[in-house]
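In this view, the complex is presented without one of its protein chains, the others remaining in place.
Chain nomenclature is as follows: A and B, assigned in order of appearance, with residue numbering initiated at 1 for each chain independently.
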Amino acid sequence: MLALDPILEGPLLWTPLFIIIGKVLFIFVVGLVATMFMVWYERKVVSGMQNRIGPNKAGPFGMLQTLADGIKSFFKEDLLPTRADRIVFRLAPFLAFVPAFLLWAVIPLGGDFSNGNDGTVTWFGHVTRVQLADPPVGILWVLAMSSIGVYGIMLAGWSSGSKYPLLGSVRASAQMISYEAALGLSLAAVLLSSGTLSTAGIVAGQNSLVDWNVISTGIVPFVIFLIAVTAELNRPPFDLVEAEQELVGGFNTEYSGIRFALFFLSEFMNVVTMSAIMVTLFLGGPQPLFDIPVIPGALEGTIWFLVKLFAFLYLFVWLRATLPRLRYDQLMDLGWKVLIPISLGWFLLLAALREFSPDGDAAESLRVVVISFVVAVIATGLFAAALKVSARNRAAANQPADNTGVTV
Amino acid sequence: MNALILATDNVNVAQNVAFGIIAAVMIFAALSVVTTKNVVHAALWLVMVLAGVAAQYVLAAAEFVAVSQVLVYIGAVMVLFLFGIMLTRAQIGKETGLNNKGWALGIPVALVLFGLLAWVIVDAFGDDVLPDRGPAPTVMLSDQFLSIYLLPFIAISFVLLAAAIGAIVLARKD
Partner (left out) sequence: MSQYLPIVVLFILAVLFGVLSFAASRLLAPRRPSIAKEAPYECGIVPSREPPERFPVSFYIVAMLFIMFDIEIIFLYPYAVSHTALGTYGFLAILAFSVVFFATFVYEVARGGLDWGPLQRGRTFTVDAAMVSPERTMTSTIRRVGTDGRLPAPGTEEAA
């Protein structure tokens, strides 16, 4: 069965067990190092874009700056506000960073996918995958973890017993669940072309450049997914959660010392893991674009994976340096009234195309597209009418209710 | 030794042990839901119970159902719960007056419900052994709800419509 990691089939013996433990430790270290790197990378790239120097003291090019900051946070006083809910306040950082770690488990980090290989490698005489686990519902694991991640932010804000964190966390959780819907719908389009929920299976299905889901699903789900992920990560331009001008520091205002460090860690780790998820879903994960000579296939997969990952990391930093923050109503309108209808419609279009023109026959495809276009026009008209009705009701409600009041 | 404990092919020892542990955690969490003095804590214990249910589904090889459980109940329903609690009564600390006079009545009701459910499950499945799943349970799932259970499936969409109307009607009365 493709969807399972072969090493975990059958009775477990010592060698596979050691391989698993080795993998877990490796993933753990990779997670921490990648996060530390991401923090440094973001600071360095942003400073380059803003014509500054950025971190340059600790280690070569300041690369150890994050490590220094991390060590420093151990020595900082860890405050527990008087009005905080003590248990939940302590629990919230765990709810934020444990799911962030667990996301690594299903990401294919490498493997030999060249020439249609299925991506397994042989270590110590055991066939396995270069990913921690490959459950049959792998990609839904990602959604599940990100929906648990909402709790960390929500509870951190509430348990602080302070108004800015509460406001920030309510904003954040509403924003995150809104964009999770768009995320889930655009993911459905990928599943349509891959036909499996396993991450390794999704990667294996993207054999050549035209099979990469970014192309085979027609770029729209990719763009929606990218926007939704940016919002899900509370990254600029969707970083209303920590809009400094309004909310001080957002949900983690009352956190200090190591607790704050763990929130910070999970935030940046999520950037890396979500980029990796996008690489897996849309850019073929460790699938090579062309064969690199000399380097063995198994290592090549990891190299390709890292190259693609960097593209996304750079994109996120670039977005941050370029785009101004959205207003909250604009943010919600974008999520609910633009991304969600488009992703649902696009999913149905792709499903119809696959259903009624499975061989990609031009005439049949054209017919499906024309019919879909008509349906889309009707749906858009309906939706526009709904928007108009709501705008009218709103305008009516905007009339001052009582004349005794002074409109401020 | 190792092989014996961790093998899940035909020996169900590990599975049963895991079931017992998770069930114990769930029972403790469920009791905490009703005994804790803080509404948000109660909601979090409820999350724990729901997560336990998801873990049990995984043990029963129903992974898709497990993920649905996490996504819908933990990721959506409980978030709504917490929104409701946090945004209307955001006080922190112990609260009094969470129990009303009829609280003792809940115990027999809970026992009767438990007995009923247990009876139904034992009656329906008895000593049945969990069937070995085919290669793609998700395919089976969709095959089921799009054929045999099509009517309930379509009915769900209307239930959702009704729920949406209800939400708007309730919420807009501010």
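Here, a residue touches a chain if its C-beta (ideal position, glycine included) is under 8 Å from a C-beta of that chain, and two chains touch if they have at least 3 such contacts.
The model shown is predicted, which means the values in this text are computed figures rather than measured ones.
When you scan A:Glu42, A:Asp85 or A:Glu180 for touch with the missing chain, the hit is A:Glu180. Among A:Leu197, A:Ile224, A:Val279 or A:Leu309, the one in contact with the hidden chain is A:Leu197. When the missing chain is restored to the complex, the residue among A:Ala68, A:Ile258 or A:Leu306 that touches it is A:Ile258. Those residues of subunit A that touch the chain absent from the view are 4-5, 8-9, 12, 20-21, 23-25, 27-28, 73-83, 90, 93-94, 97-98, 101-102, 104-105, 132-136, 140, 160-164, 166-167, 170, 174, 177-178, 180-181, 184-185, 188-189, 191-192, 195-197, 248, 253-254, 257-259, 261-262, 327-329, 332-333, 336-337, 340-341, 344, 347-348, 351-352, 354-356, 358, 379, 382-383, 385-387, 389-390, 393-394, 397-398, 400-408. Hidden from this view is one chain, which touches subunit B at 6, 8, 15, 58-59, 61, 64, 68, 71-72, 75-77, 79-80, 83-84, 87-88, 90, 136, 138-139, 141-143, 145-147, 150, 153-154, 156-158, 160-161, 163-165, 167-168, 171-172, 174.
We adopt the following convention: only the chains that are shown with their structure count from here on.
Note on chain placement: the centre of subunit A and the centre of subunit B lie 26 Å apart, centres being C-alpha means. On subunit A, the positions that touch subunit B within their shared complex are 1, 3, 10-14, 17, 83-85, 87-88, 91, 135-137, 140-141, 143-144, 147-148, 150-151, 154-155, 158-159, 161, 166, 170, 173-174, 177, 180, 197.
The part of subunit B that touches subunit A in the complex is made up of residues 2-3, 6-7, 9, 38, 40-41, 44, 47, 63-64, 66-67, 70-71, 74-76, 79, 82-83, 86-87, 90, 92-93, 135-138.
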